[in-house]
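Taking it in order: structure first as structure tokens, then the write-up.
Yeah, one chain of the complex is gone here, protein chain that is, but the others are all in their spots.
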Amino acid sequence: MEYSVRIGGEAGQGIQTISSILGKVLVRTGFHVFTHQDYMSRIRGGHNFTQIRFADRPIACSRRQVDILIALDQQTVDVHRGDLAPDGLVIHDSETIGRKYDRPEFIDVPARRLAMETAGKRLMENTVAAGAASGMLRLELAPLEKLLSQTFAGKGQEAVDGNIAAARAGYDFVLNNCPRCAFTPATSEPPARRMLIDGNSAVGMGALLSGCRFYAAYPMTPSTGVLNFMAGQSRRHSLVVEQAEDEISAINMAIGASYAGVRSMTGTAGGGFALMVEGLSLAGMTETPVVIFVGQRPAPATGLPTRTEQGDLLYVLNAAHGEFPRVVMAPGSPEQAFYLTGKAFELAEKYQVPAVILSDTYLADAGWTLDGLDAARIEYRDHRLRADALERLERYQRHAFTESGVSPLAEPGASRHLVVTDSDEHDEDGHIIEDAATRIKMVDKRLRKKLPLIRAEMEPPRLYGEERPEIVLAGWGSNYGVLKEAVDELRERHSIAMLHWSEIWPLPATDRYDYLAVLRRARRTICIENNAGSQFARLLRSETGFQFSNRVNRFDGRPFLLEDMLQEVGKIIG
Amino acid sequence: MEYSVRIGGEAGQGIQTISSILGKVLVRTGFHVFTHQDYMSRIRGGHNFTQIRFADRPIACSRRQVDILIALDQQTVDVHRGDLAPDGLVIHDSETIGRKYDRPEFIDVPARRLAMETAGKRLMENTVAAGAASGMLRLELAPLEKLLSQTFAGKGQEAVDGNIAAARAGYDFVLNNCPRCAFTPATSEPPARRMLIDGNSAVGMGALLSGCRFYAAYPMTPSTGVLNFMAGQSRRHSLVVEQAEDEISAINMAIGASYAGVRSMTGTAGGGFALMVEGLSLAGMTETPVVIFVGQRPAPATGLPTRTEQGDLLYVLNAAHGEFPRVVMAPGSPEQAFYLTGKAFELAEKYQVPAVILSDTYLADAGWTLDGLDAARIEYRDHRLRADALERLERYQRHAFTESGVSPLAEPGASRHLVVTDSDEHDEDGHIIEDAATRIKMVDKRLRKKLPLIRAEMEPPRLYGEERPEIVLAGWGSNYGVLKEAVDELRERHSIAMLHWSEIWPLPATDRYDYLAVLRRARRTICIENNAGSQFARLLRSETGFQFSNRVNRFDGRPFLLEDMLQEVGKIIG
Amino acid sequence: MAETVDFEGQQPAWCPGCGNFNILKSFKAAMAELGLQPHELVVVSGIGQASKLPHYTMCNTFNGLHGRTLPVATAIRLVNHDMPVIAVAGDGDCYGEGGNHFLHAMRRNVNVKLFVHDNQIYGLTKGQASPTSGRGMVTTAQPAGVLLEPLNPVALAVAMDAAFVARGYAGDRLFLQELMAKAMRFRGFALLDILHPCITFNRLNTYRWYQERVYRISDSHDPSDREAAFRLALEFGDRIPTGVIYRNERPTLEELVPVIAGKDPLVHQPFSRAEAETELKRFY
Partner (left out) sequence: MAETVDFEGQQPAWCPGCGNFNILKSFKAAMAELGLQPHELVVVSGIGQASKLPHYTMCNTFNGLHGRTLPVATAIRLVNHDMPVIAVAGDGDCYGEGGNHFLHAMRRNVNVKLFVHDNQIYGLTKGQASPTSGRGMVTTAQPAGVLLEPLNPVALAVAMDAAFVARGYAGDRLFLQELMAKAMRFRGFALLDILHPCITFNRLNTYRWYQERVYRISDSHDPSDREAAFRLALEFGDRIPTGVIYRNERPTLEELVPVIAGKDPLVHQPFSRAEAETELKRFY
């Protein structure tokens, strides 16, 4: 059992209100929900939509086919009508969109009138629409009412009552006027308690639970959600959030904060990361732990600012002058985003390197249903030398040579020992040097010793599907969900599996799991990426020599929907 | 026949004066000269040196072994004595360095006293030293005197006379007091007229002859020489040079100038390039031709600011968000720097892409002897639409779709047609769009259509040595000279050749010259790079699958001298 | 001669009621008033709501990166000093991301006109504080309110000895048009900071808020008096002066750079390879 609801309209019409109410109600009703957003770069007007797919089993992507289309304007009808399922329906308010449809699949819900009648507020037409959709789906009213009470509690009883009345009006209207509305999804009884969380919030939660105490950023889509999340947290937890004057400042602040002794982070998109490249190199040279969230969007330059792409992989891997190790994590879901953010903080501090969390707009905004997130699975170990432990040392050298290449990281000011570091090449004390011998030892320490140690901590890609597949769908980052569902669909007819990398760099070794063997054994290996340049395929070839037999690329700013993916793969495997 | 003269001392002691006089005199005397510099990042004090190697045949690198050491201070003696040839000599002024050496190889030239006696100026002790070295080498005095007249003409007759007298005093002193000074290099008779030119000047000359009209930069070693060169030219040619407030501004200025209708350029080092990454992406999206000079130096961060490295290859190749074509040239000598700068300008404008000239400190400062540079070999074609040709068009669209992907590039203001471009994804007119279809066509146009056309223009690597070698020494950029001489040395005993890439990206195809076949045929393929990460080797594997059998890396901030190279290669090939 | 209609461009994507519409109207009217044709001027903009302006009119356009309008505009003008060059930016664009370029553009005094649509907020990214946001303004990124001192661009420009410093207000359309025309006619770098309400995200600085405060500077003010200008510039609270605050005519950079001063624009100067080739001599 599964259905998809799509809500379309102009920016500012309240798509977000309807979809967040509906999404949450569906989760609370016991469904697995997946939501995804398609927004233009404007505040009012244009054409946006949100899709809510739900089912009685875990789901991980969006479909093209729509069962219920909620059209807040005429354009939505025009653009999305073609995606309607054979028995799909369109909810619209003929008064608002200014046109009557004389066809059975069009359900005319007078949302504006009902909103005025019940709550006296035009604005509540969105709540009416949410109610109407709930009615079509024959959902219980109680979870919807409870959610509205919680959501509007802060705005007073009148707002709560008004919204509940509006929702009921929409619900009842559909029940009374739409005999065709016969969607009757089965729900689990009693509903399991589950979360609905998006990629950005998951990163924020991961950071919070990793002990991140300082976040500096300059707003940029799709990373602004992380900034907003952290700013919201800063009121309740001991976390300083600073909006910087630019991204250069943001990363230097994060590095300064880390030097001073706390875990710190910054976040941006590819274009803002361009301005952080200099700071990345500084973190590399001074061996200062720092976590950088990078939300990819279609580029070059400003590109398609509110859309999605995976075009920054090689850039993030190779950015910055000079050679130093970095960690790059590319989570495929909010769940992975949460745990990998934790791991990024842990590795950054343990090895004193910068760590990048490479996300994209699709993952940033996509809502996934989870049974829960296990905070305890995020390691939190303070790797810094502080107070007594530090004071007790006879001598302290910030960049002391050690077996592992990792030098003790001390909190400045916490003891009589000086903490000295430098962007110039330096000696163990942190002072400028120019001699060749020290330089060689420092490169060995920073790069050659640490890199293999970090590599050993990286998890190999995840195999999903056949254990010895003939066909491998390979991917990384946010394509996780759609690849997984594609495998589910194709498994009956094919020996197929997904190989998905979410821990990208240092590229995981093959000793624990020989993923190269899996690839080499397969008849067809298809690398699927949201970019034009097959960047991951080039990376894998450069590091392992392996070359995929086929490549699928999408670079129009949109994510792969399940049907698209099946079609593209179908072209190759027949 | 060949000799090496090394001049060492503190910063500010005048090493530069002595070496530039001596180098030029040797060239004018008919020798082939190679000079290279080793400087600290300080203005006074510390330890610097310059090496002048000369021979009766073309030479292309420095040697470790020194025949004449001119020690301006004690430290020079201590540091370089070990490199002295069996019959090598040390010129020093025991009064200046404060110590007398009672050994036959030490020639005590009272430079300071002679300077005071002849010219009344202590400062001229450097001219005395230059004279002394000329004496030891039994050079004619005339070229030296002529050079001094030319050099000091601007400072008046007194300065000319003083310098000539000082040089003569040094010259005579050695003739009279040093019976052991028996270097008698054979010169060509009459001397051929040759140039002595360094990498930075060659880039500047290439830019000037390519019609570069605008240069914006922020000072940064080792690129400052190009800025200074261009600034000097701006007085005589129609060229605007602007020192920007930062590198971000510099590249945006260069892009603005190019948009306005002239060829433009900027220059920096790896750290400054970090700040240009954002602008690089802008040039990619707006299809604005721009040439960027990047002088590599040891990093990360500030690193070793006055030293050399090849650590920025993958960074320059992958820098910037999004996917777009770029040209990367890595000249191996001033001659290549000159012609490849010309080619960078040509390709940048023809295909409307950014082009990078990737140099390094070693090449920037190294002086090579050339028979000449052929200005006519630098193509100059104005690819822009201007005045009448533009006015005659019925319609103009800056980003019009064409067969080749290249749209007409018009000068704004030159006609009634508007020239509109945008960092957002745009339509043919240059206006913002968000639809998938246009996006796809634009990516195809910018990236997929142009890239193969540019690739077809790239020259394959140069083979030097055996045509079907068993051993290949592979390299790129500034290692050209030392690899070439290493092959010369090793050819007698081995089937060996150099394969040198100076046109790096798009990686040249193999259709005109199948360099992969050469590599695959060889028994040993050794990739030699001035970095720790074997970046070129990784690039070649990523693009062709070929893996070198051996790698040699140097990353201590110093260039490979011939002996070092032979030793490293010797360890591998025996 | 062009009329306002010749400057009609694409349909704006701004929120209905946004102050940007009035600025756009003034812009088109001012260009027509000055007798310019669309192809005779270049508009350089950054990224933000403000920076979309060139698409909504007709002109040569370089719509570049967030914060980077001024370096691009500066170079265009140095290459072609016959062409009027206007830089359009938002307050975040120009005073936040692009703050350094702003400082140094004033020092350069290239004849570029800088129109900053100052809505005291980041509009396009949905309402974070900008450098000019008032203290205490609460946003999603500043839940405890803005804690930083707002930047006063006009006072800053006077301190930097910018050649022409003015403030306009989108609610006073005709005066704004007049100020735009004045800035265009001025020989040198001109800053015109234009206050305008962002009706969607800025709940503090509304039409009403501005209406109660904004006034036109009286004729008695002498814009060449730097101290008086500074005093006036500091006024930003219960009363907000609009008009020309400071003026200090001095040679522009184009008039000082030897290769172009008093000569043809660089883009129209001939390139002589032969002359360039002579430079090779010095290496022999």
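Letters A, B and C mark the chains in the order given here, with residues in each chain numbered from 1 onward.
Criterion: contacts are C-beta pairs under 8 Å (C-beta built on N, C-alpha and C of every residue); 3 or more make two chains touch, one makes a residue touch a chain.
Being a predicted model, the structure only gives us computed values, none of them experimental.
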Query: When the whole complex is taken into account, which chains on show are touched by the absent chain?
result: A, B, C
Touching the absent chain when the full complex is considered, from B:Ser4, B:Thr76 or B:Ser234: B:Ser234
Absent-chain contact - pick from A:Ala182, A:Ala389 or A:Leu418: A:Leu418
Query: Of C:Lys28, C:Lys52 or C:Arg108, which residue touches the hidden chain?
result: C:Arg108
- prompt: Which subunit C residues touch the hidden chain?
  reply: 95-100, 103-104, 106-109, 131, 144, 147-152, 155-156, 158-161, 226-227, 230-231, 233-234, 250, 253, 256-258
- line: Where subunit A meets the chain that is not shown, the residues are 193-197, 201, 205, 208-209, 211, 213-214, 216, 233-240, 242, 244-246, 248-250, 252-257, 259-262, 264, 278-279, 282, 286, 372-373, 375, 380, 411-413, 415-424, 430-432
Task: Spell out the interface residues on subunit B facing the chain that's missing from view.
output: 12, 41-46, 218-221, 224, 227-228, 231-232, 234-235, 241, 243, 245-246, 271, 301-302, 305
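Assume only the chains that are shown with their structure count from here on.
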- request: Determine the centre-to-centre distance between subunit A and subunit C, using the mean Cα coordinates as centres, and give it in whole Å.
  value: 37
- request: Take the average of all CA coordinates in subunit A, do the same for subunit B, and state the distance between these two points in whole angstrom.
  value: 44
- line: CA centroids of subunit B and subunit C: separation to the nearest Å works out as 41
Statement: Residues in subunit B with touches to at least two other chains are numbered 248, 278, 282, 286, 422-424
Field: Multi-partner residues of subunit C (at least 2 other chains)
entry: 47, 65
